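Sending over a structure as structure tokens; questions will come in a sec.
Apart from one protein chain that is not included, each protein chain of the complex appears where it belongs.
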Amino acid sequence: MARSDEDRGAGLAERLATTRELTLDLAEPLSDADATVQPHPDASPAKWHLAHTTWFFETFILRDHVPSYRLFDERWPYLFNSYYNGEGERHARPKRGMLSRPSLDEVRSWRLSVDAALQSALPQLPPEVLQLIELGINHEQQHQELFLTDILAAFAENPLEPAYGAADQPACYATEPLGWIDGQVGEAEIGAAGSGFAFDCERPRHKTLLAPHKIANRCVTNGEWQQFIEDGGYGTPTLWLSDGWDWINREGVDRPLYWHDDGSSFTLAGRREIDRAAPVSHVSYYEADAFARWAGARLPTDAEWETAFASADALVGNQLDRAGPALPRPGGGPFGDVWQWTGSAFLSYPGFKPETGTVGEYNGKFMSGQMVLKGASCATPRGHSRPGYRNFFPPAARWQFTGVRLARDA
Amino acid sequence: MARSDEDRGAGLAERLATTRELTLDLAEPLSDADATVQPHPDASPAKWHLAHTTWFFETFILRDHVPSYRLFDERWPYLFNSYYNGEGERHARPKRGMLSRPSLDEVRSWRLSVDAALQSALPQLPPEVLQLIELGINHEQQHQELFLTDILAAFAENPLEPAYGAADQPACYATEPLGWIDGQVGEAEIGAAGSGFAFDCERPRHKTLLAPHKIANRCVTNGEWQQFIEDGGYGTPTLWLSDGWDWINREGVDRPLYWHDDGSSFTLAGRREIDRAAPVSHVSYYEADAFARWAGARLPTDAEWETAFASADALVGNQLDRAGPALPRPGGGPFGDVWQWTGSAFLSYPGFKPETGTVGEYNGKFMSGQMVLKGASCATPRGHSRPGYRNFFPPAARWQFTGVRLARDA
Amino acid sequence: MARSDEDRGAGLAERLATTRELTLDLAEPLSDADATVQPHPDASPAKWHLAHTTWFFETFILRDHVPSYRLFDERWPYLFNSYYNGEGERHARPKRGMLSRPSLDEVRSWRLSVDAALQSALPQLPPEVLQLIELGINHEQQHQELFLTDILAAFAENPLEPAYGAADQPACYATEPLGWIDGQVGEAEIGAAGSGFAFDCERPRHKTLLAPHKIANRCVTNGEWQQFIEDGGYGTPTLWLSDGWDWINREGVDRPLYWHDDGSSFTLAGRREIDRAAPVSHVSYYEADAFARWAGARLPTDAEWETAFASADALVGNQLDRAGPALPRPGGGPFGDVWQWTGSAFLSYPGFKPETGTVGEYNGKFMSGQMVLKGASCATPRGHSRPGYRNFFPPAARWQFTGVRLARDA
Partner (left out) sequence: MARSDEDRGAGLAERLATTRELTLDLAEPLSDADATVQPHPDASPAKWHLAHTTWFFETFILRDHVPSYRLFDERWPYLFNSYYNGEGERHARPKRGMLSRPSLDEVRSWRLSVDAALQSALPQLPPEVLQLIELGINHEQQHQELFLTDILAAFAENPLEPAYGAADQPACYATEPLGWIDGQVGEAEIGAAGSGFAFDCERPRHKTLLAPHKIANRCVTNGEWQQFIEDGGYGTPTLWLSDGWDWINREGVDRPLYWHDDGSSFTLAGRREIDRAAPVSHVSYYEADAFARWAGARLPTDAEWETAFASADALVGNQLDRAGPALPRPGGGPFGDVWQWTGSAFLSYPGFKPETGTVGEYNGKFMSGQMVLKGASCATPRGHSRPGYRNFFPPAARWQFTGVRLARDA
């Protein structure tokens, strides 16, 4: 880092402002009621995302480090703490959809008030607090993605099928043939290096061993997924993990989430014809794993993916630049369109240390029962991801933009 | 009925207009988001009540009897049919809270449009369709009461405890001593007579036999309920029906719904001190039955209640006259404050005939697993109830204004 | 009662011995393991029935009224109390199938020991304790019926389809044409009169009013039920109570319990061809009610049934005389083959008083959410039932021998 601390603070202030503004832009097409609905217990209302990201800054920056600051409303932290036990009791997650108050406009006022206080305090804050702001920006970017996937889930529950926004129909596009990239073999380093921002779970950078393998040059497409369906993939038990087989039978799963049986699927741009050339999205780990077995392949490991795309430019690809209906598109690279399930469980790296203080609850306590996803999706704010990034979800989750990149032993 | 049909139509038009207007008034204090929230699967969003009552008129009057009428929106009947199988598939009841669209304002527009069409059609409609309008008015009054109890349930889920409206604190009031009225003995007639409006389940009027009994001169008060609690009523299994004992233990019930442990309770006027002189409300049949056993009494039967108050003026009492926070008050009579649980199951009267057509699904199919309640509550639109009225709810329901009047064998 | 107390005691001793012996006979074909299995939470293991009926006598007679008596095993009352809260804590009902110990033989030894103590004590017991023995006999008869329906439920869970016993194939039998008996009209008396044994819920005898009606001369047959199925009865929502429609859809019910789709059904005598002339059995109240509506009829009320068969000989009919596979047969009268659902809720008669002491928990606390059944079934010990008898089960229960007799308004 050659920049002076002052420069750094100035850049941070701008990035903070930009990030906070994007969240407001995302809420622009929504009514107060749209922003209040909680489609299922794992998803949150749009308004809640606006409020929770604000609570994060108000709590860990303003309350903790700006002595003169007074809480905007003393009753709201109880409502908008997500899961930080260090911050005390909180409103039950499955009840977030009960909060018609505060209104969307009241939450917007809170945001503006907190933003003003942050910008005013920023020049005086010491470096370790600036790091918390950096964390807050990255935290808010995560919620921007969740905002979009949760509003998609909410609108999908409405038989009127409201569109979040309008999008062009995709241009005709021929699918690139599936090719295999030779993976790195032997000792390799993965994880976050240097002083740039990374979440605690990406550290420490460490060596790992890679067996000979190949990784696909692109993601699995909707067209290929249709072949899997037509070949009876969802009805063949030997393709499935035992838990996955139980899950598809219990839940009646026989296609990606949001697919209808008339060749269309519900998207942020409303109901659209399924684009056979675009990457399949909204599939669970169980489905990704079964598809890979059907294809005579497997999912890549966390390390295989990361080493394959360590030099790829994470800023390139179909990611989120401005508010609007995110959609996977054909022809993209590793970063964008869909997160890619790996066959690696989300566990700590050797020598992992959680952050100190309440923010130490950020990632470590979720290291159980979840699988790592790599890359970025069409709903990931550009600049948020990187090769070492470790996204994670439980194996049955599929309301995110989650897809499949194949690998195989070489 | 000495009035001419024309007079009758004119009176009906006015009552229709008044009723429809009250519903809009009830929604006045609510935001779009408030009106969208569904607090639990048995309750509905406020907006849904506005829309469903409109659907009732649009479907059974305008669509069926006004040839030139075009549906306001062809997709909405699917959303706002409640339970009429004769009207086809419908949106699942527990998912009503997912409907952020149509907005509250859109639903208001629908109401105005349907109201205009109704008033314009009314002079031409034949008597049997006027009867359906009469049914629609009574149906809408039922939903006005549900509107208030459901919004109370919704606001109770919000830790901010929003008040639906403001109400004065009750004047100091000494509880009237409990007295016993001698009940009628031997043969008696109950049920709806004559041509005035009554729901199908109130007919036919028929004879019944009454054993010697007494009925209380007033409802059980909050103060008396506190004694029941202090005496260990919720912890004494011999006071309870077996199902009731299981229910309080499974659900952790140890006081009326909305009571807090600091002597306050949540109401439509926000959190207030419990008024010891007012009738207890928001208790289930199980609790009412256990209280009665504890008091050495029992609940009255449907017929005992009806004969005791056959000559009482059902228009007198603390009922709903205009939009505002309904609250039980001390000192009332049989009609008002709280519905009163009886010990009678909601079953058909001898010779019961459901209405023909889809509206025949109105009451008959609910004659299973529910108990009859008599009287009226503070949320019942004045004029809606009568001595023969049979309200009904399952024995564990308590989000309505439900209380207790005792009886005993003589 | 002209008989002297001594005579009465002698007759009682003999009936006690006979009843106790029949229970042992019922267990004769079972292995220890057969007698341990609990097929579902509402049913009990056969061994548990043997033990619980013994616990009843040991507790309420020997322990309470024979000072010198010592409990056979001090730990067993906890295991074999059914639901008497007055007797303290007990083993959870859904866990009864965990009790591989005590063994069936140990329970048999307990039975013999208690029987000997009872017979030895009997001559000295005062009349009010003899009444408790009478209650114990009737209680044990109820468990004899449950023994058979529960073992049928247990064997039905085993893909090997074990037969409890062997039974002849029914002789060819033409179904009697359905006829209608004119019901009594106006004032009538129902309920238990005199000093003969009756359960508390059958008292007091009291007057009721009957509207003009007719009642069927026989029960609905399997052949008629097949017509109901073929006519789409299980798929027509307007035939069903709302709760019933939800229930059949949630549980996937489309035929009587134990019916297979090849025209056979599972019985205590193993899998057998369905006898079209025999009364349909193992149907719920919901199904009975829907069938009646389909047939243009309704279910009789409790009082209609009782007055219709007040003079019928309750000792005549296909009831249980000795251990063996009970089966409904064609051609029977009101008492036998199947219990008959009424349209009456199981509630207290006017002036009802539960027994004093712990046995007062016998019936009263179940007066919620259940419907009355009349008559007797092929598994009811002969002599147990009578016209005023009130059996009761929840509306979805169908593992008992429960069938349908129609009625209609006249």
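Order as written gives the chain letters A, B and C; numbering starts at 1 within each chain.
By our rule, contacts are C-beta pairs under 8 Å (C-beta built on N, C-alpha and C of every residue); 3 or more make two chains touch, one makes a residue touch a chain.
No experiment lies behind these values; they were computed from the predicted model shown.
Asker: Just to confirm, in the complete assembly, which displayed chains does the hidden chain contact?
Answerer: A, C
Asker: Any idea which of C:S100, C:Q124 or C:Q227 touches the chain not displayed?
Answerer: The missing chain is touched by C:S100.
Asker: Decide which residue listed in C:T18, C:S31, C:S109 or C:Q227 touches the omitted chain of the complex.
Answerer: Only one listed residue reaches the unshown chain, and that is C:S31.
Asker: What residue numbers in subunit C mark contact with the hidden partner chain?
Answerer: Per the touch rule, subunit C residues meeting the hidden chain are 31-37, 39, 75, 78-79, 91, 95, 97-104, 154, 157-160, 162.
Asker: Could I get the residues of subunit A that touch the absent chain, sorted low to high?
Answerer: The list for subunit A reads 83, 85-86, 187, 206-209, 211, 213, 237-238, 240-245, 285-286, 289, 343-345, 347-348, 350-351, 361, 365-369, 395, 409.
Throughout what follows, only the chains that are shown with their structure count from here on.
Asker: Examine which chains touch each other and state the graph shape they make (line, ring, star, complete, other).
Answerer: If you draw each chain as a dot and join those that touch, you get an open line.
Asker: Roughly how far is subunit A from subunit C, going centre to centre by Cα mean, in whole Å?
Answerer: The computed centroid separation for subunit A versus subunit C comes out at 59 Å.
Asker: Report the inter-chain centroid distance for subunit A and subunit B in whole angstrom, where each centroid is the mean of the CA atoms.
Answerer: Centre-to-centre distance between subunit A and subunit B: 46 Å.
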